[in-house]
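Every protein chain but one is kept in place in this view of the complex.
Each chain gets a letter, A, B and C, in the order it is written, and its residues are counted from 1.
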Amino acid sequence: MFTMSQNSWMPRSVLNDPCRPSWQAFVLSDAELALNLSPGGSKIILKYAGKDATQEYDPIHPPDAITTNLPPEKHLGPVAPDTVEKVQIVITDEEKARQARIAARPPLDEILNLHDFEAIARQVMAEKAWAYYSSAADDEITNRENHAAYHRPRILRDVTKVDWSTTILGHKSSMPLYITATALGKLGHPDGEMILTRAAAKHGVIQMIPTLASCSFDEIVDAAQPGQVQFFQLYVNKDRNITKRLVQHAEKRGIKGLFITVDAPQLGRREKDMRMKFEAEDPSEVSKTGSKGVDRSQGAARAISSFIDPGLNWNDLKWFKDITAMPLILKGVQCWEDALEAYDLNLAGVVLSNHGGRQLDFARSGIEILVEVVEKLKEKRGLTFPNEQFQLFVDGGVRRATDVLKAVALGATAVGVGRPFLYAYSSYGPEGMDKALQILHDEFEMNLRLLGAPTIRDVVPEMVDASNIHSHLVAVPGDRLYDSNYESMQHATLRELKPKL
Amino acid sequence: MFTMSQNSWMPRSVLNDPCRPSWQAFVLSDAELALNLSPGGSKIILKYAGKDATQEYDPIHPPDAITTNLPPEKHLGPVAPDTVEKVQIVITDEEKARQARIAARPPLDEILNLHDFEAIARQVMAEKAWAYYSSAADDEITNRENHAAYHRPRILRDVTKVDWSTTILGHKSSMPLYITATALGKLGHPDGEMILTRAAAKHGVIQMIPTLASCSFDEIVDAAQPGQVQFFQLYVNKDRNITKRLVQHAEKRGIKGLFITVDAPQLGRREKDMRMKFEAEDPSEVSKTGSKGVDRSQGAARAISSFIDPGLNWNDLKWFKDITAMPLILKGVQCWEDALEAYDLNLAGVVLSNHGGRQLDFARSGIEILVEVVEKLKEKRGLTFPNEQFQLFVDGGVRRATDVLKAVALGATAVGVGRPFLYAYSSYGPEGMDKALQILHDEFEMNLRLLGAPTIRDVVPEMVDASNIHSHLVAVPGDRLYDSNYESMQHATLRELKPKL
Amino acid sequence: MFTMSQNSWMPRSVLNDPCRPSWQAFVLSDAELALNLSPGGSKIILKYAGKDATQEYDPIHPPDAITTNLPPEKHLGPVAPDTVEKVQIVITDEEKARQARIAARPPLDEILNLHDFEAIARQVMAEKAWAYYSSAADDEITNRENHAAYHRPRILRDVTKVDWSTTILGHKSSMPLYITATALGKLGHPDGEMILTRAAAKHGVIQMIPTLASCSFDEIVDAAQPGQVQFFQLYVNKDRNITKRLVQHAEKRGIKGLFITVDAPQLGRREKDMRMKFEAEDPSEVSKTGSKGVDRSQGAARAISSFIDPGLNWNDLKWFKDITAMPLILKGVQCWEDALEAYDLNLAGVVLSNHGGRQLDFARSGIEILVEVVEKLKEKRGLTFPNEQFQLFVDGGVRRATDVLKAVALGATAVGVGRPFLYAYSSYGPEGMDKALQILHDEFEMNLRLLGAPTIRDVVPEMVDASNIHSHLVAVPGDRLYDSNYESMQHATLRELKPKL
Partner (left out) sequence: MFTMSQNSWMPRSVLNDPCRPSWQAFVLSDAELALNLSPGGSKIILKYAGKDATQEYDPIHPPDAITTNLPPEKHLGPVAPDTVEKVQIVITDEEKARQARIAARPPLDEILNLHDFEAIARQVMAEKAWAYYSSAADDEITNRENHAAYHRPRILRDVTKVDWSTTILGHKSSMPLYITATALGKLGHPDGEMILTRAAAKHGVIQMIPTLASCSFDEIVDAAQPGQVQFFQLYVNKDRNITKRLVQHAEKRGIKGLFITVDAPQLGRREKDMRMKFEAEDPSEVSKTGSKGVDRSQGAARAISSFIDPGLNWNDLKWFKDITAMPLILKGVQCWEDALEAYDLNLAGVVLSNHGGRQLDFARSGIEILVEVVEKLKEKRGLTFPNEQFQLFVDGGVRRATDVLKAVALGATAVGVGRPFLYAYSSYGPEGMDKALQILHDEFEMNLRLLGAPTIRDVVPEMVDASNIHSHLVAVPGDRLYDSNYESMQHATLRELKPKL
């Protein structure tokens, strides 16, 4: 339960969540901090003041948000639950329609690929959640950049047994992919990131726990099976003490790799997400406030990210080596120069990524950067890939095992998959996530056979034609007058009847 | 007639089909095998148990499916036809509508090109049949890859007489194309592949008989005219004895070339086909079963292909040379390295193909592979093409004589055409197939004249500009699933009013 | 007046046309020839037997069709007009709707560019006429290939006076373009090609008279002003005597250049045109006849072209030099090898063309061939272009003066424009044609100024970036916000009525 007064927040989940064995209640006395934490700012706080605001608060704020980010002296102490006025949940017509759509989902057996989850999720998720998950930077050019390499399969190899398992940072993975970090997992399902944890255990893949999870870090670790490998994705806090506490706690809890996000000194402008905030508000009121009012225009992404340190730089890496023995990987490298620097600093690897298209628009796709990095690190340092000492990862835009296998052929150790899994459990819960991983297993089996590659090690550069990967080929606009005059040829048509479709 | 009990199948066509002089009735006692043979699995068998299931069974199972694939000890013996309960055929509204569409087909004279057949077939075929014929792998990227070369015609050559005949593996063909193997021909017409046989005779082209025909191999051979040349396409069975029996039987019956399929250790995921299976089922029931029920998600393609041996490899080729004297051609080569290997093993040729886009998605088109193979085999072995000793074939995506002539100019001996012929007879029966070949003759005549090439031998590399063929840039089809999922960003909009336009 | 009996045709225009000072009446006794001449074949002749069929016959057959192509012994003599039964012209609803659309044309002042004429013509022309004019080969790929070069204008040049006149084969032309030959001009307007002649005189441009004009050759020459320059386009007849008679008659009448069409040994399959033939027929009847009936599937294009000699070859050129002193130009050259051959034979020039996309599909655009020819003829013979001794022309796809100027910059002497002028007079009659040329004058003035080129001679290769002209290309996702904001230009539209489609 979570209450707000003029200057207080209290999470209900802190009280009731069975995943959290120990907790500490508190109330914010610092309105400024509340503003930072809340996308709606003080206005929202006023709106819910003294009421139970858990439903609004919960997916956006992990239960450890306050313990992690707020100094103890700001905690006001526990709330007496029965003193809190309940917020009456009104089921709107829109919500009713959404519930009807949920009831009308096709059975899970009819889901054939990861695209299908996305199609269903778009229909059944709450609009705000869909907006946050699906949004990307600016004009979303980068987000839509596509898989441009082509396959050159081999034939007549014995593929009776095919094996698509591999190792990532020395740990066994049943596929050359991992569940990458994505924020606010409870927007899609109340169990949030723990769904990913459990599915990862079942299917033998590795989960990367996000800093901005809706579940607390400990909840997610506790949800793991004994021996289950997890990584941790880190946004570095301006207050290095908080970061140090997080990192050392992660190491203590058995995390096997620290992925430091380096492409997000500030979270990107994601206008689809930003626009959603307005529509959720009372428009007449917004209208009056105008540009002079409180700035509620930044969307969930920026609301939750103000703590990220834009001052993070190469000099900080030595400090990380001092505070932890976990392998360090930079997440968000976008050119060979920086990959080389990471290698020279003896890091364990880099994730070549454009942050799912959510940060700098017109940034290049991970697979394009991969080709450049492999070529240059061979030229400059004589490296070949995949490489145990310095591993390359890629993420973004993956929907098929073929996407993964192209990256592997070109030198990646593994590929991160994020949104598709969110869509899977947002539309079907834990069983959706289970199915998503099963689909990928099926696709890997099929594709290794069709490639003539019995194992992941047989997926080699010669199997991919990436010669065209650097040409982005933005289409010059057509000549609309000419085009609209051109009368399209027509098929033979039936005489009287309407066509089937 | 074909009956099913809990553990029995019996094809009606085995009893009544006039094409089959001799047959042997039997009943399956092996439910597991039945499951392998039937796309619906045991559930379907239950549904039709003890009833006449011929209509469902016939197009999917050739009459020799059981004799060929089932050891004699599993045959239970003949069924007494009058003990079998008839399945009441209910004409659904949907079927009535389809019949009306069939009646409304335009007269055959109005069919101007092979695209037209496809347009009509899509309207008049049963949905399941259309799904099977038209489906391709994954996102169907490869299936839609296009004819990218451009013509450079010559002028002022005497083209009063033009001759587009050629020879294929030493046998006369009236055009530089052959009817390639496609499965389940009865889905389009009850006479199935025999329609192709008869049209091939009439027009002087060569038919390649598929392993997965709906008609039996002998029916198809028997339908041929004396002296008519036929090839045989082979899926290699895990049980080499079955394969040996098939191959030697083919040779004995006069087959002139053995095309061993090497790009299908497992038949591809064809989701359009897979999705159709669900829609044919009772959705409420499926809904309840969920992912734990019987797996009916694989579509016709995988249902009929479980016998294919994924262990087939280069070492098997020696064995083939031992059991047959027919010329051996590998069907499904997709890179120069494998074509070179085939040449070095003294095979008669290779078919450069991506299996009609039905196997590995993002595989390259046959014509693109052709350019690579011609260049590399010249570089490595000094070969020039077309070449009598080692012939190159291409298939996939052909709709026009110009498509064929581009391949011929670039070095192919001939081109395989499959789906367009299925569509021709599926929409108009034997006369449709007749018309399809006539259209191609007309187009060849016209195009040789316009190219300034009196014969096929005058169609030379200089007539084609293929410089752009490796950049997939020519109208690469979009990824429709990805695109349709992508939610376009939206502008700010007016609040209540309709937009001006 | 024109009558048909079982074996007779007689053109009314032969009797009444004021343009023809002398004529000779005759009746065909040769049914076979009639079939060649008539797209409908004997069936059509039967339909109209003994009636006045002028309306059907006139646009398809020039008045000299019979005198030119039929030996005198086949002429039966004049018809007594009052013995001929009139065909009752029934105004169909469709025709009424078309007349209403004609009445709703926007005033000519609102026509801003050549695209506008096409948009209106499409609406107001008879369907058959539109089908013939707009159709192209096969999939019409070539027809739609686009203007791909980019301008590099110069600045700060005195362009107070700009002059876009030039000389073509030594004759003054007010613009670097000519009216190229197009067939069947009366489909668009009863005055047919004479409209072009008169507009050419008024605007100082040169008209190329087509072999397949609807007006007779002499009508077109007679329509010219004294001293007006005309060229003649020639389809070479299998009967060289007919060709000789035509050529020498042309020279005698003052024609200044003979453009021999070399890209059409047979007229292309133009399916839009072919499909129209069926729709004009009674479908039930067609349905019955099926593929065995008379072949009426070839459309106007092939109906009128059976006389063209596919045996024409390089050796014939000497013969042409013997029978005429007119400059000889090959129309339809599509690669540098043939252009070089033409130069070596001392011809006056070549037209680089794909025949408006109506012949070989996937043929390259004229401007692309131009770049290749200029480069290779410089390399092989040291030529530079524009060149007085050997002139290069281009046609196809021109809609703007910028299209023309690109070709001129790259080395063309002038550019042929065909369809846009047909559309201009088909929609607005002679005034439309007048306006079309005026629009081009306006565009030339504007564009020379903006290019910083006071005269045509200042339009030089450096002003065009054609580096990309050989790549036939494609596309990454567009910027959706930008695109959706861009308000597409609109055609001139009808005022009140709904568009035809």
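Here is the rule we go by: a residue touches a chain if its C-beta (ideal position, glycine included) is under 8 Å from a C-beta of that chain, and two chains touch if they have at least 3 such contacts.
Note that the structure is a prediction, hence the values are computed from the model and not measured.
For the chain left out of this panel, the touching residue among A:Gln248, A:Asn313 or A:Thr384 is A:Asn313. When the whole complex is considered, the residue among B:His115, B:His203, B:Lys331 or B:Lys406 that touches the unshown chain is B:His115. Although one chain is not shown, part of chain C still touches it, namely residues 106-110, 112-113, 115, 139-141, 144-160, 400, 402, 406, 431, 434-435, 438, 442-443, 445-447, 449-452, 462, 465, 467-468, 471-475, 478-479, 481-482, 484-487, 489-490, 492, 495.
On the side of chain A, touch with the chain left out of the figure occurs at residues 97, 100-101, 104-106, 110-112, 115-116, 119-120, 122-123, 138-139, 262-266, 268-269, 271, 274-275, 278, 283, 286-287, 289-291, 293, 296-297, 309-314, 316-317, 330, 332-335, 337-338, 341, 359-364, 470-482, 488-489, 491.
To be clear about the criterion, only the chains that are shown with their structure count from here on.
Looking at which positions face the partner, chain A and chain B present mostly different ones, since fewer than half of the interface numbers are shared.
With centres set at the average Cα position, the gap from chain A to chain B is 41 Å. Residues of chain A in contact with two or more other chains: 139-140, 144, 146, 473, 492, 495.
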